[in-house]
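Got a structure for you, questions after.
Removed from the display is one protein chain of the complex; every other protein chain stays in position.
Order of writing sets the chain letters: A and B. Residues in each chain are counted from 1.
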Amino acid sequence: MLLIGFTVVGWLVLTAVVYLIALGILSVVVENRRKATDRLVRGLVTVAFLLALIPLVSTLATVIAQGASQISWSYITSVGASTFDPNTLTVTQTPGALQAIVGTLIITGIAALISVPIGLFTSIYLVEYALPKQWLARTVTFLVDVMTGIPSIVAGLFAFSLFSIIVGPKAFSGFSASVALSVLMIPTVVRACEEMLRLVPGDLREASLALGVSKFATIVKIVLPTAIAGLITGIMLAVARIIGETAPIFLAASFTDNFNANPFEGPMQTLPVLAYTGYAFPGKDIAASNASAWGAALLLVILVVILNLIARIVAKIFAPKGMR
Amino acid sequence: MSKRIEVNDLNVYYSDFLAVEGVSITIEPRTVTAFIGPSGCGKSTFLRTLNRMHEVIPGAHVKGEVLIDGNNLYDPGVDPVLVRRQVGMVFQRANPFPTMSIRDNVLAGLKLNNRRLSKADGDDLVEKGLRGANLWNEVKDRLSLPGGGLSGGQQQRLCIARAITVSPDVLLMDEPCSALDPISTLAIEDLITELKEDYTIVIVTHNMQQASRVSDRTAFFNIAGTGKPGKLIEYNDTTSIFGSPTMKETEDYVSGRFG
Partner (left out) sequence: MQSAPTSSSGSAVKTSSTTPLGGGGSNDSTATKRSTRVRPGDFIFRGLSTGSAVLIMVILAGVALFLIISAIPAITADWSTNSQLNTGPTAAFPNFWAYVGPLIWGTLWSAAIALLFGAPIGIGIALFISHYAPRRLASILGYLVDLLAAVPSIVFGLWGIIVIRPFLLPLSDWLSANLGWIPLFGGPVTTTGSTILAGALVLAVMILPIITSISREIFLQTPRLNEEAALALGATRWEMIRLAVFPYAKSGIVSATLLGLGRALGETMAIALIISPAILVSVRLITEGQNSQTIAANIALNFPIATTLQRDALIGTGLMLFVISLAVNSIARLIVNGKRGKRKKGKDKPSTPGPLSTLPSGDFASATAIDVVAGTPRIGVSDIEGPTPEEDIEGARY
């Protein structure tokens, strides 16, 4: 399968190169240099685009091909574990992702609960309250931009440091991972919500204010409802983005085979970390660990797809014109 | 509930920029007053100071007084939110709330301020507001549909219904017909004539025929050049402004020699 993949890709690249060269030469001969350059560039940017589609298709195809065999009802509903049989001295691995699914949902959920209010209120501050030249607004806008560039692993280190200073050693917990994810999620939420709030026409705010409605009521009852579709979509997409984060959760919540649904106590397993450890720190049965990793990866992709679909559907349902 | 507006030597600023300078004007109750003038002369800016709407632009402020029945809008203790309940406003572009039905749009001013209304009271107010805006017959069967589905002229009348349902004393209109076709414009002009029975109306318009059709008195604003402040040039009965203006600039403008 890999060989076929390689030859297909190889052929594609080869065809593209031949096509471009032929095109260039033909154009020089038939037309002129300027036209030839023009055609060459058109060909190049088209190839660049097609080139980008290869990894997209290839990644999705690979994760489906590798993960599909792993995913079953029992994989989703049972706790994965490895049991050591002292009589035969063998380790049997039970595939299962329940603890990882639960952990992912809990950690992401808490992260969203922390990030959404902070992010939404900050965007309201930036759009509705801040004067454009105010230093706080400019500083916050800049910091939010910069925050979007914080490496995710740094967020994990931050949460780990924070909790080991507060709680002491062995500070791994789901909540700590949620804090790490919040650092990554807040700027995304701010940017998405800010953009949506700015799309609400100023006319509507004026109409409301001119009716003698206070600013608070104008924001809560006019601006937010008008932007609600975009806000929910933006937030869903922000969740979809952090749900796949691996490094920060790995550092802050560590990993475990145990089922742990308490975010404030002890390590917690998650899907991305299960996918990572399945390859980086495999158990005795390496093949089984790797297979489990692919199962987790496919589940993760499915979750991301679901979140994206929900975001799209919400956008359709709550679109302002269709209300009532 | 119609009230008299008295403006004394008002300067309007955007940050440091003086946009309108030294306006003094008295607007009598139950009249229609038209503000005319070339683009950028500050007539809309001035209009927005009459209900403190200009303050929503960061940095905008005024010096001077605006008295409504003797109470200065710009006294330190005055709440601009309450001012706007007394002085309603209709905008250039019809702006019904897209998330609300026609009925809710009419009642928006009350509902957004948490006024509890019984269904019957609400129905009465909606009918009264829509009848007041000459819209009732056209929309009475589809009150629960979104306001955005109406035609441009109907939307603008919906906005007028919304503005008068909070029962203001004064109604400001900022080029209410500039985005409408002639038939819708006529409907609104008829409406203005009716509304004058109950409200003090101030209308900004670019259309001099419109000013002469609907208004009792007309104020002409002009600007000396880009970057200079707008000024009130002449204020008089509409017939005088268009028939025998005293200022040369006014004459040039109304006779179509510039602007």
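As a convention for this text, contacts are C-beta pairs under 8 Å (C-beta built on N, C-alpha and C of every residue); 3 or more make two chains touch, one makes a residue touch a chain.
All values reported here derive from a predicted model rather than from experimental measurement.
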Seminar exercise, completed: Of A:A238, A:M268 or A:A288, the residue touching the omitted chain is A:A238
Seminar exercise, completed: Sole touch to the unshown chain from B:R85, B:R162 or B:R213: residue B:R85
For this session: Decide which residue listed in A:Q70, A:Q99, A:S178 or A:S214 touches the omitted chain of the complex.
Result: A:S214
Exercise. At which residues does chain A meet the chain that is not included here?
Worked result: 2, 5-6, 9, 34-35, 37-38, 41-42, 44-49, 51-53, 55-56, 58-60, 62-63, 66, 117-119, 121-122, 124-126, 128-132, 136-137, 139-155, 157-158, 160-162, 164-165, 169, 183, 186-188, 190-192, 195-196, 198-203, 205-206, 214-217, 219-220, 227, 229-230, 233-234, 237-238, 240-241, 243-247, 250-251, 254-255, 272, 275-276, 279-281, 293-294, 297, 300-301, 304, 308, 311-312, 315, 319-322
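We adopt the following convention: only the chains that are shown with their structure count from here on.
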Seminar exercise, completed: Per the touch rule above, chain A residues touching chain B in the complex are 131-132, 201, 203-215, 217-218, 221-222, 225-226, 320-321, 323-324
Seminar exercise, completed: In the complex, chain B touches chain A at residues 51, 53, 56, 58-59, 81-86, 88-89, 91, 93, 95-101, 108-109, 112-114, 144-146, 148, 159, 162-163, 166
